[in-house]
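Every protein chain of the complex appears in place save one, which is left out.
Entry: chain A
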């Protein structure tokens, strides 16, 4: 292992590879921060350019894009409530309220420190356990995925800020939305009024509408209000100290992020939601979550950055992508004539070890760019509301168009913008809707797959060990707030 590391260090520390690494970080910052562009789109756009590149710089560039984009998606989420990628939606829950109080500098610095810590912890976990995680990734079949989705949905009680009824309404709305499209098992159409809906409502444009565009409407309503003066952006060393009180949250969220990331198909959004829910559940000041509690940002950011390394574990050990971006990375590896699979560590150890080194070298660069950039980015909040509203609206539309080069996505964004605005005015929090959009398909398709395998016997589905444990956990999460309330009385 040590020799492999030394060999990989030699491979990475060349001008070409370092250039690829730095440009990867910068490209990643851009695609991540642009709502609509995700790390997987950014990496995929680069694939044609990697034809002529050597394997190591190509792979290093793609990995650093993946890492940096996952962080930078939180920047617009905090500043203007426009998550750059789905996972950053959770960051917006507390990040944006902090920004509205004028604490955007503090929120940004905290988010980059938490991201860095999450990436570091999960990076170490990846180096130590990538090969062990192969069996963990394979242990998840339909029954287990179904149970994982139930755990996610059980967080509804925790995530709902105010009324439980309103949270359930939000959840139901989201679940209805995900039924649109082709039935995942039977293949028949459900509410496909136009052929563009065959694949269902596109997730990313819907999210942009729900968060960013609905925020634009709110901004227009409050156009005449005075802008909160920006409070002083803390220095780098102060940011280290700012993270100190949340040590436990960072470690816990990074572990959740890594392990959820390992499960193929689960990914950063689910990691962020679970980690946020757990942090809130354990907090003595539950009520402050959603109103600008820094711990919410820490929980979300360290988890979704940890999920990056998590998703790389099944890729390196089995050739199975843990996320959409990891799938593109596999495409990149195949172009280079490499076979990502169980023999990668044996046949091409330089690839996984170069990825490890790239993660650790890219990490400080990402953090430094983030810390220095924060001072610049907070200036966005100084822009008068009507102007920033116009900018956010056009960037949202551009982003949803860019997602698939089609105006259909822009329409989805517009419609969800209006829906999001109405829901906000009715005090329905977007968290349960995001929960349903992220988990709906996983829940339905996998339950039905598990039922087919089990000859329609639900008890057989539940009797799988991992499934049983996860379902028990879900029940516990669901009833614990109620028990807590009773105890308080």
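Keep in mind that, in the parts below, a contact is a pair of C-beta atoms (placed from the backbone, for glycine too) under 8 Å apart; a residue touches a chain by one contact, two chains touch by 3 or more; residues count from 1.
To be clear about the criterion, contacts and distances are computed from a predicted model.
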**Message:** Name the omitted chain as UniProt records it, choosing among "Na+/H+ antiporter subunit C", "Tripartite tricarboxylate transporter substrate binding protein", "SUF system NifU family Fe-S cluster assembly protein" or "histidine kinase".
**Reply:** "Tripartite tricarboxylate transporter substrate binding protein"
**Fill in**
Touch with the missing chain holds, among A:184, A:349 or A:373, for A:184
**Request:** Check each of A:44, A:177 or A:219 against the chain that is not shown and name the one that touches it.
**Result:** A:44
**Asked** From the list A:142, A:209, A:294 or A:310, which touches the chain that is not on show?
**Response** A:142
**Fill in**
Contact residues on chain A toward the hidden chain run 40-41, 43-45, 47-48, 51, 137-143, 182, 184-189, 195-199, 202, 264-265, 318-321, 327-328, 330-332, 334-335, 337, 339-343, 404-406, 445, 449, 452-453, 455
